[in-house]
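Missing here: one protein chain of the complex. Every other protein chain is in place.
Residue numbering begins at 1 within each chain, and the chains themselves are lettered A, B and C in the order written.
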């Protein structure tokens, strides 16, 4: 058992810390702490900033433009990013389709797409879910019929997050009807400019524009945009299972930001003459939250250390996802609580009246973060599905 | 909506309160507050005391020696008993077999058994569960083979609580093998003195003697001890479902006793110069417990009021059981916490050393109560089974 | 003893329920929420015509003198249909405060009952938490008139109010229970600045600043307004409890429906045991809320400490149950639950809003323990 960072790791940490020092604008930091995604332009700006430094793809191998960092280095990188209130990188290109392309893609596909993911010249979104195929993805109905050197796609995708800003989308579609529902599904890369794609906003309860219905109406996709073999798209998703720990691990590390946000709100809010943060009841709740975050982050650290030592993560990626969504929900709710009744002031109706002190900068982001947090236990496999998966994988139940 | 007691109810309350005033010995009260059952002799004494006053069977009709009280009167009676730290009456005769006898029994059975339940001259225990038939009671294997004017019983019962003190036991046994497992089960009344009955203690984690294995080895039971018709014993249990609310309602009311116990322990224990009960953290937890108890007791009150108005209880009996077991677990644990490290002093090893102040009277009962409380979410249909039942009955799921 | 509505109360519930179903169906609700002023005004006048706005106004002041059970019948149906108007602030809380029999109060009560005016209570300040006795706003007497100075940071449902009922200090120091008086201030009074905010649940709140505001009308006796304020707020809370009960039962019903109809993996998701147990826990939460909520409302506003303790307890538990039910309703609906298009997330947001209106869970737990 050896839980101290080595000297090289500490040097690396200092390097990263230097890089982040002062690099994140204040108005980003407030929203980041709320667990809110920055606007696409801001995320693109951030990704370019990292790419310029050579750090655009922290989890990718060097040969594809990645950093080749060890898991412990990745942990350090994310910890420092979190510490600086930097955002998490937008993951659909970097963590979802990128790894599939560099694992199963043709040389042409790799050359064409990978560099532009890192440089943020392309923005990818995911076309998997459908109205009747949410948790049960294998029930998808979108068809891809071969017609010469094209596939023709028809169907409706749902929950295609950021389709309204994306340049590309990767789509699972049924290229043949087979007995076993998972067979006959192919994975295709689409340019969002392709004729026949319509995107319609799905309004969500946090009143932010994240996600969409995407209608595919005779969309023609060149056959060279097929990933791997026709009908085996379902399998390619599996590469993501092993990488899942990277996505969840990185976001879990960012919970430290929520802690700072709560602390700062609770220090500002005075009841009687005592700041909320000094009142035993609130202190106890905050301490409990911090302790649970510490437990989760040590889980992540252990996962990364085991990965560095070549051990399987087992179902621990799912466990981190589960606990992270619980904690992000609890943390944002605690932040709302710390802000007091004014946290409900979601939007000024007639602008700021002259002479009144403006609201603290973290309203209404705290509330928006708390609302957004509800979906974290739904997307990417709901908490119920995660439990099912762990029971099956880890216990054979 | 009318939630005030009527004048007659208030007069009744005063009458009950007078009865209980000073009638419960101090050493009973401590154990009762711990949620522990008194010893059999004590419970018999208590039952005789009530019977003498004409209150031996608060939930039975007058014709069978009951009080004929309305549900609201029952609620008042139990509230006053709880207030006086009186114990709950032992329920296996009064609430489990008694109502079955007065509903399905022969006139001879009624005359023979009912008065002796009220007078506590008989003590009944229940022979239902078996090693392979716990939650799944219909899997029971004990056989009852007719042989002339007797049934001959063979098999093993488990969790026969108080079999070691009981004079009688009511047993479910298979009198024929039928397709539908619930058919062919008969309900029989046995004298514990019958040859062939062996009782063996099951040691339990609270180190109190509650429960037993009971072996039936060619036990001969006269046919007149069959309840109702042969093979229909399963159905007779149903009468209990509607009465279940009475048992759970009455025990839920007794949670007030746990509150007094916690309060008194937390007032005694001083940390620094501040009694625990004045420390915000503990105060908050106790308040939360009291509030949840209040919510449960208003559920009970509403259930009783609806029952008095002739409405069905639906699944609310199961809901009360569920919440009660949670709260009795939380309450006893909170009591242990209030007592501090010495709550772990379960048994003196070498007696009291001279000159040392003895431990408070509620140790080790608090700990024993907390351990015993674990079984409350298991017996009488585990919490998981209760959820299943409610989902099916209330929602048709 | 009877926890059920009597016949008249049931009729009242049914009529509000019909009103809600007709005017707040999913599509119409979005229009109303979008801030269509004419539409909202029309609804409000309909509510006045049906007599609901005067339910809690005493008969001697020209109202209906309804009981809290009558009020519950109305607000439960409003909760069920997510009627997002400031009914509780205007028609329950304000009348409880405007009880001094003065002409000034009676004029306002009249206008409340007829739907001509909305009123909100301005009690909370930046450093007051939810404690009603922490009043820093001052009302000093100058030339026979009161001059108000200070700020109120959150005025529940104050966004569309025509009058504000304001607690201000006429004596004592910041955290003393004595020395608090109650004032009536019209929204256009010189020296009053109002900042308005939309909340997540469609309610509209406000912040106020009093800058040497002159001519505020005192309601009731000077210095001893705190008990009146506390009992008034208790009634507002009591009405909100029923609203929460209506909302959580409705969203549970909708969720059960979803479990029975939505299919995944070739079967209704309601066949999954974990989801079955979840909906059972939601149902138990509803039962708890209804029981303790009704019970606490019996003596709400009585001048004794056990009545205050009961309402605090009910506020804690109903809020907890409501939040739980709202969250689980969203969760069991999956992505659909997160969308704004289904009513589910609207219930969640209202239950969230209700859980902090007139005091958070922690605040009321502490009050209970005191």
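In this text, contacts are C-beta pairs under 8 Å (C-beta built on N, C-alpha and C of every residue); 3 or more make two chains touch, one makes a residue touch a chain.
Note that this is a predicted model, so its numbers are computed, not measured.
The chain we do not see here touches A, B, C in the full complex. Screening B:4, B:106 or B:135 against the full complex identifies B:135 as the residue touching the chain left out.
Within the full complex, the residue among B:53, B:141, B:345 or B:392 touching the omitted chain is B:345.
Screening B:45, B:220, B:263 or B:374 against the full complex identifies B:374 as the residue touching the chain left out.
Taking the complete complex into account, B:337 is the one of B:122, B:230, B:306 or B:337 that touches the chain left out.
The residue touching the chain not shown here, chosen from A:168, A:269 or A:316, is A:316. One chain is missing from the display, and on chain B it is touched by residues 129, 132, 134-136, 139, 158-159, 202-205, 207, 270-273, 281-282, 337, 340-350, 352-356, 367, 371, 374-375, 377-379, 382-384, 387. Where chain A meets the chain that is not shown, the touching residues are 1-6, 9, 72, 283-284, 286-288, 290-292, 294-296, 298-299, 301-302, 305-306, 308-309, 316, 319, 322-323, 384, 387-388, 390-391, 394-395, 397.
If you put the missing chain back, the residues of chain C touching it would be 272-274, 277.
By definition in this document, only the chains that are shown with their structure count from here on.
On a Cα centroid basis, the chain most remote from chain C in this structure is B. For the pair chain A and chain C, the distance between C-alpha centroids works out to 38 Å. Of all residues in chain A, those that touch two or more other chains are 281.
Contacts with at least two other chains are made by residues 362, 366 of chain C.
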